[in-house]
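Dumping the structure here so I can ask a few things about it.
Now for subunit A:
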Amino acid sequence: MKNMKKIMAFALAAVMAVSCLTGCGKSESKKSAYFIGATGPLTGDAMSYGVSVNRGAQIAVDEINEAGGLNGVEFTYEMKDDKATAADASTGYDSLYDDGMQVSIGSVTSASCEAFASKAAEDNLFFITPSASAASVIENRSNAFRVCFGDPDQGTLAAEELSENFEKIGCIYDTSDTYSTGIWEAFDEEMKNLGTEYTVCTFDADNKRDFSSQVDTLKDCDVIFLPIYYTEAGLIAKACAAKGVGAEIFGCDGLDGVAEQIDSTVTNRIRYITPFDVNSTDEKVAAFVSKYEDAYGEKPDQFAADGYDAVYAIYLAMDAAGVNDVKISASDLCDKIVEAITDDSFSYAGLTGDMTWDASGACTKVPVIVELSN
Partner candidate 1 sequence: MKQYLKNIKQSFKLKKSLNYFVIAVFLIAMICLDAGGMLGRSTVGILSRIAYCIILAVSLNLVVGFLGELSLGHAGFMCVGAYVGCFCANLLHKSIASDLLVLIIAMLIGGATAAVFGFIVGLPALRLRGDYLAIVTLAFGEIVRNIFNGWDAFGGAMGLSTKPYDAHSLFIVAFIVVLFVLMVCQNLIRSKHGRAITAIRDNEIAAKAMGINVTYYKLFVFTIAAFFAGVAGVIYGHSVSIIRQDYFTYNYSIDYLVMVVLGGMGSMNGSIIAASLITYINVWLQNMLTGDLAGIKQPIYALILIAVVMFNNAPALKPFKERFNLRNLWDLIFRSRRKPEVIKDDAAEWNRIETKIKIDDLLSVEVPPNKANTPDKPQKDGAAVKPKKGGK
Partner candidate 2 sequence: MSDIMLKTENLGISFGGLKAVDNVNLEVKKKQFYGLVGPNGAGKTTVFNILTGVYQPTTGKFYLDGTELNGKSQETINHMGIARTFQNIRLFSNMSVIRNVLVGLHNQKEFRCSPFTSMFRMPGHYDSEIRMREKAKEILRIFDLEEERNNLSCNLPYGKQRKLEIARALATNPKLLLLDEPAAGMNPNETKELMDIIKFIRDKYEVTILLIEHDMKFVSGICDEITVLNFGTVLAQGDTKTALNDPEVIRAYIGG
């Protein structure tokens, strides 16, 4: 039995070598269309964000291809699963690069987008991330752009808003999440400049379900600032209702989708900064919402909208730059897009507001504070 294993060892090592080779042989076949790549968490805890961005982007790509693509040339789009970890984001990038990726909408979560960005910088590949809001992702990288707000802008805006109209302010943020810590740091800094006091509580990835103790500590605040995602925000809202805490709940774009999480028991007033209001009357948004609902049977959230806008931003920038050669290399395409997108005349009225970009890659758009009607 034992020498059988040795012979098997030989055979398997050879098989491995061969399969590695075939692995890289198939990159040339997809050259007949522009290839947009992306990575995002399609499994694991952050799966719902990855799936939303992926679906939003897919709808945009289908729309563009139906309308004839970029003067006759279609787009192909693919998102690799990166389980929101840096390691899988870089393997995903390599595999997309081998498949001939020319332009990309980056990664969904900040940490994997950091890994994606450092690889993209080497190849000077243009990417515009729909949702990685950490400031460091686009810092001094000419090829890195973003559709959503940066963490710092939301933090400062929230600080101004709250310190004007509230005395006793509380805050709960997630120490294990880059989006949450990013916003809180800017918020904390701005609150210090404005000299307003506030009490802060935290939680982390391993116990983000039971918030009874945090709510107890902040039970006599007028407002609780929640720079976190809608799942935990929903739980906190219900914990407040259960404990009879009437404070207002104020959040950022991560709170979009909290409506489904809460029930009739929650009577607190809920407001949050968001670029995308799912039931806004704008006909472009309404069309997207209905198309999304037909395709996937649930209302789109802000991540889907960002994914949609990212694809359209690429399409419009390539159109403005007059790109027509399908075989264009990633870095030439990047230079063309960057030049077009940072041009003052370029702006895109997307689902998440009217957007313009500057050389730093950050997106300037008018934030809107939405109140939840319940």
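Selection rule, in plain terms: all candidates are chains of the complex that A comes from, given by their letters.
Throughout what follows, a contact is a pair of C-beta atoms (placed from the backbone, for glycine too) under 8 Å apart; a residue touches a chain by one contact, two chains touch by 3 or more; residues count from 1.
Computed from a prediction, not measured in an experiment: that's the story for all the values here.
Comparing candidates 1 or 2 against subunit A, the one that touches it in this complex is 1. Touching candidate 1 in their complex are the following residues of subunit A: 1-6, 8-10, 12-13, 16-17, 19-21, 23-24, 27, 42-43, 47, 51, 54, 58, 78-81, 84-88, 90-92, 94-95, 97-98, 110-111, 114-115, 118-119, 134, 136, 175-178, 181, 204-206.
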